[in-house]
Every structure is written in C-alpha cells, then in structure tokens.
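The complex appears here minus one protein chain, its other protein chains still in place.
The letters A and B name the chains in turn, as written, and every chain counts its residues from 1.
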Amino acid sequence: MKKWLSMLLLVSMTASLLAACGSSNTAEKGSNKEESAGTKKVVAWAWDPSFNGAALKIAEDLYKKEHPDFQLEIIDMAKTDLEQKLNTNLAAGVKDGLPDIILVNDPNIQKYVTAYPGTFADFKEKVDFTQFSPYKVDALRIDDKIYGVPFDIGVTGMFYRVDYLEEAGYKAEDLENITWDEYIEIGKVVKEKTGKYMATINPNDEALTSILLQSAGSWYITPDNKGNFVDNPAMTETLRVYKAIADSGIAKPVTGWSEFVGSFNTGDVATVVSGVWQIASIMDAQDQSGKWRVAPIPRLNVEGGVNASNEGGSSWFVLEGSANKDLAIDFLASTMGSSTEFYERFLTENGGVGSFIPAFSSEVYNQKPEFFGGQAIYSDFTRWSTEVPGISLGMYTQEAKDALKNELPNILNGADLTQSLANIQKHFEQQVQ
Amino acid sequence: MRKLSSLGIHLFLIIASVVSLFPFVWMLIGMTNTSSDIVKGKFSFGSMLQSNVTKLLDMTNLGAAFWNSTLIAIIGTIGTLVLSSMAGYGFEIYRSKGKDRLFGLLMLSMMMPFAAVMIPLFRMFSNMGMLNTPTAVILPSITTAFMIFFFMQNTKSFPRELLQAGRVDGLGEWRLFAQVYVPTMKPTYAAAAIITFMNYWNSFLWPLIALQTQDKKTLPLIVSSLASSYNPDYGIIMVAIVITTLPTVLIFFLLQKQFVQGMLGSVK
Partner (left out) sequence: MGSKWNKSSLMGWQFVLLPSALILLFSFYPMLQSLLLSFQSGKGTVYQYAGLANYSRLFSDPMFKQAVLNTLLYLVVQVPVMLMLGLVIAYFLNMPKLRFKGFYRTAIFLPCVTSLVSYAVLFKSIFAVDGILNRMLMSIRVIQEPIAWLMDPVWAKVVIIAAITWRWTGYNMIFYLSAMQNIDPSVYEAASIDGASKTRQFFSITVPMLKPIILFTAIISTNGTLQLFDEVVNITNGGPGNSTMTISQYIYNLSFVYTPNFGYAATVSYAIVVMVAVLAFLQLKVGGEKQ
C-alpha cells in the first residue's frame, strides 16, 4: 500500500507543479480576454519590429487621435515563423490565438486565399484602390475580391558606387536605360580598371531571376498556375542573362544574406540591384556617404522589357473570423489605406516606401539625402514604381523557384537551355500535382 | 614513449578544443562590434557592447523571456528525469515480454518528425484550453522514449545485488528505487539533466506554435525574430545569443562533476 501512496504523492506533486504554472497563466489569460472585449484591442502579427512593426506603431498613433480608446498589440516573430504559425493555426482550425491583422508576403497571397477559403476579409468596398500602384493591387485581386491593404513595395533600382564607375570612365547618363548586356560590358571595364566586382551572384537565391522576370511582365508560373518555363521568351532571356553574368567574372559569389550585405558594406562591389528597402543596409556603411547613387535597373532585351521591376513587398490582411474584424478593417483603411501622413512618417522614421500614390508628391518623398549625393532617390523610386509591370504571382511561386533552383547548376555548367527548361517544367508539374 | 603518447593526446584535445571554442570567441567578440564590422569579419574586440545591450533591452522584453525559458526548462527537466528514470528502471530491471513490446512501440514515437504531429497536437491543447501556458510547452516532451531508452541502457550496468540487499533490509519497491537506484545512478541523472535542460531551453518549433502572446515568449523565439529582420543588426543578435547560451553552459558546469567523480565512489 505504501508504495502506491508514494507513487500517488510523486504524481500529484508533478501534476500540481505543472498545474501551478498552468493555472496562474490561464487566469491571467482570462483577464486579458475580458480586457480586450471592453477596450477594443486589436492584435497584429508582423515580422520586423524596426520596419513593419514600426509602421503599425505609427498607424496606431494616428488612429488613436480619432479613437483614443483604441489599443493595438503587436506580436513580432520571424517571417518564416509567422508563416508556419499561421498555417498551423488555420490547418488545425483553431481560432483562439489567431490575430485580427496579419502581414502577408505578396507571393503568398493567392496561396493562402485558395488553401484557406473564407478566412480573409474582402477590402474592396473599404479602400480606394485607384490610389495605389496598380501592380500592388493586381497581386491582391482574386475572383473579384481584394484581400487586403497594400503595404510596402520593393520597387528595384541599381544602386551604384559613383567613385568606382567614374574611375572606369562612366557618367550617370551612361547607366540610364541600358540592357543587361550593356551592364555586363560596363562590368568588365569596371573589373579591369578598378579591380572591383560589378555585382554579386548567389545561385541559392532567386532574387535576381525574379527581378528579371517581372521587369518583362513575366513570372515563374502563368496566371492559371501552370509552369511558365517552356516557350517563354522572358524566361529564356532571363536565364541567358543570368548565365552570362555568372560566366563574365564580374560577379562576386556570395552564399547568404550577411555575405551579400558585407560585399557592399566593405566596398567590394560597384553596383547592387535590389529593392528600395535595401537603402537602410547600404546606409549602414557611414564611411561611404556621398559615394552612392541610384539608376534604373537594366532591362531584358525582349518585347515588353522595361527598366523597372520589383523585389518583395507585403500587404496587410484581416481575418474574417476575428472578433474585432470591423475595427481592424477600419484601422487599416483609415491609416495605411488612405493617410498621406502615415506614409510620410513611415518614410521619415523607418525609411519605408509604400505604394500610396498621393503621398509621392509630398515633401518627404522629395528629400535629397547627402548619402546619395543629394539625389532625390525616393522620388526616383516612386516614379519607377508606376512603370513596374503588373503580374499575377499565382499560388505555386515557391514550388516553381525550387524547380528552377534544382536545374540551375546544370544551366550554369552549360547544359542545353531548351532541354533544361523542359526539365524544370516537368519537375514543377510533378511537384504541384 | 609514455610522454610522447600523452603529448599526442594533449595535442589532439587542444585542436578539438580550439575548433569547438572558436565560434564562442567569435560570438563574444561580435557582441562588442557593430553589425557592419561583424559582417566584414572583424576579429577583434570593439567598443559597442554597451550600446548593443541597451538596444537589445529596448527592443525586446528579455527579462520576461528569460523567466519563461527558465521556468519551462527547470520544471520540464525535473519532470522528465523523474518520469523517464522511473520508466527506464521499470523496463530494464523488471524486464518481461509485454514490457519489451510496449517499449518497442514507444520507440516509434521518437522517429516521427515533429512537424508532422504538430497540427493534431496543437488542436489537442486547444481543446484542453491550455494554449499559451508553460504547461503546454512542457507536457508533450515530459516523457520521451529517448530518455527512457537512455536510462534503460545505463541501468544495464547497474549492480542488481544492491537491490537484493535492499530487499533483505525490508525496503519496498518505491523505496528501493528512491533510496538505492537513484543515488547510485547519479552520473546518469547528471548527463540526462544536462541534455534535457538543453532540449527544453533550446526548443523552438513547439513553443512557437503553442505560445501566443508576446509576454509568454521564450528566448529562442526572441532571437529568431531578431535575426530575420530586413536589416538584421548582428551586434544585437550576438548579445542575445550570448545571453541565451550562458544558462546551459552554467548547468553544464554545475552538473559535470557528478559524472566525473565516479559512480562507485558516490555509493558509499
């Protein structure tokens, strides 16, 4: 009998220990809920406290002027963590714990809306979408509904070191309106005259191929979600250019984000083709102030190829089933959906560029930072943003990128491109069955 | 000859130690530098420590996360040691066909990738109303086939005569376990405690899903969100990493004596 007693003791001890820390927290949680019912608290998930998290704080600040009892709780997590948590919650059908507002990376929009039907709220009647860059709105429109408020954009530019290019004998106008082949030729001269690389290349990262494709209005998949590798001139040209850059020796190989940032912070490369949000990382190297400028990116030599593209960008969604749905929608619509003041502050405080066209003419967007030699970079970027071809990102972007990634080493080793593209197409179809 | 081989052993261990320690030195150096110096690979101490620490404390609620992690790791480790050693003892000392089969079945549980059971497990805790509590983080791994297996294998060398002697002295089964087995197995408990503490302390996937509010987050969740920003500040990240790493190192320091003293010595 004694042993059963001691076992019981042991078990109950463990249980009570667990219960102790469990119950105190459930009690706390309960009170949290009451509070949220009383005072209008909206919960939002975002992934970068110094960027999109900061944007929410600005919006909260603005919204509170009209609605003093409004409360916003921001939960920060890594982008991949956020996506994983959202998928788990939605797939498990567990409603408590989901926020009212989430940030969605643009290539994921169609995927979420299709995989979890009825989960996200329609904004069509809530926001005047004619005020936003059309390509951002295109990404949000599915079956005559518009599933969120456009947020930051990744309109691309070619950041360049004016000192290196001058040393190689190039002036600003030599970099306007060029093709990628001309870019490579310039790169060879830069390499020869200055010893610096023109660019970086990372075969593990699809950023460059994505930029090239969108600049010609094309994408890895077609709007009806089929692979877009075979018989696609933009794709063929993209991969030809990619291989040409890799073969020309003008690109420094890098394998990750920190190495990439390191390549321009240490002054190893003459140009960085990237999204507007890269400004912050470039400006980190304070010793390079005044040495940087921005030009439009080179274009693909195909029909419809322009000197503008996009890399990344995200939008705000509201969950249809959230308790504070209407409040969350109103909060987003009256700040990021219509307030010039929001976008001015977002740029001033966090260097963020949105797609809200009325804000582009404001003074803040016309500032001329010393770091970029007094160039009105934001006004340039926003002008290019209106030229970015609108594309449908579809729901299988990641699958298609991985199919391409699988074949890329062969392409770089000189395999027949037509055959490689057929392989990629087949691989992709295999993957999305 | 003897000297020579001992020199060789030292040389081997020194190389192994240097290779092992290198990242730590780098981490400690990184803590004192700016993000762009770290990216450039600067390998000397800088003067940014204070500023990095201040920024980190500003950006995150580190105190709460530290407390959450500590609570989970300590309660989880105690629970795991008690339950797993019980089971390991039971399965090995009182072996029978039925128990062997049951153990074989339990082993299957550790072979399943966690990502595949996460969604049903999440639904289960939601139904129990336990999401967003430390309990939810602790319970799923409070007994693992892994730790039971570890105790079983170590119990194979446990001198069973001690149990017989205890029985002669009139000790009951539970007292035999608590008064004879547990003290004898100190080195095993110490190793198990280090490993379990580390597993709880560093666990990531499940806490990420089970914890929902900012105030309940654990340290690894904080580090992960710092590292994924558009313009990650590696100086701040290094400080967070050092703070995250220290407690496990401390536990190791505290417990390692237990398994170098020698079991036979500790019985007496």
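One rule holds in what follows: contacts are C-beta pairs under 8 Å (C-beta built on N, C-alpha and C of every residue); 3 or more make two chains touch, one makes a residue touch a chain.
In this text, all values refer to a predicted model and were calculated from it rather than measured experimentally.
S.K.: Just to confirm, in the complete assembly, which displayed chains does the hidden chain contact?
M.R.: Spelled out, the missing chain touches these shown chains: A, B.
S.K.: Would you mind spotting which of A:Gly195, A:Pro223 or A:Pro409 touches the chain that isn't drawn?
M.R.: A:Pro409
S.K.: In the full complex, which bits of chain B touch the chain not displayed? Write them out.
M.R.: 5-6, 9-10, 12-14, 16-17, 19-21, 23-24, 26-27, 30, 38, 41, 83-84, 86-87, 89-91, 93-96, 99, 102, 106-113, 115-121, 124, 139-146, 148-150, 153-154, 156-158, 173, 177, 187-188, 190-191, 194-195, 198, 202, 220, 223-224, 227, 234, 237-238, 241, 244-245, 248-249, 252-253, 256, 259-264
S.K.: At which residues does chain A meet the chain that is not included here?
M.R.: Within chain A, the residues that touch the unshown chain are 3-4, 7, 11, 80, 83-84, 87, 90-91, 93, 111-112, 114-117, 203-204, 252-256, 258-259, 395-396, 398-399, 402, 405-409, 427, 430-433.
The definition used in the following text is that only the chains that are shown with their structure count from here on.
S.K.: Please output the residues of chain B touching chain A within their complex, sorted ascending.
M.R.: Contact set of chain B toward chain A: 35-36, 38-41, 59, 71, 75, 78-79, 82-83, 118-120, 122-123, 126, 129-136, 138-139, 172-175, 178, 208-209, 212-214, 216, 221, 224-225, 227-232, 234.
S.K.: Applying the document's contact rule, which stretches of chain A touch chain B when the two form their complex?
M.R.: 2-3, 6-7, 10, 14, 17-19, 21-22, 25-26, 29, 32, 47-51, 73-81, 84-85, 88-89, 91-94, 96-97, 257-259, 261-262, 265-266, 277, 280-281, 284-285
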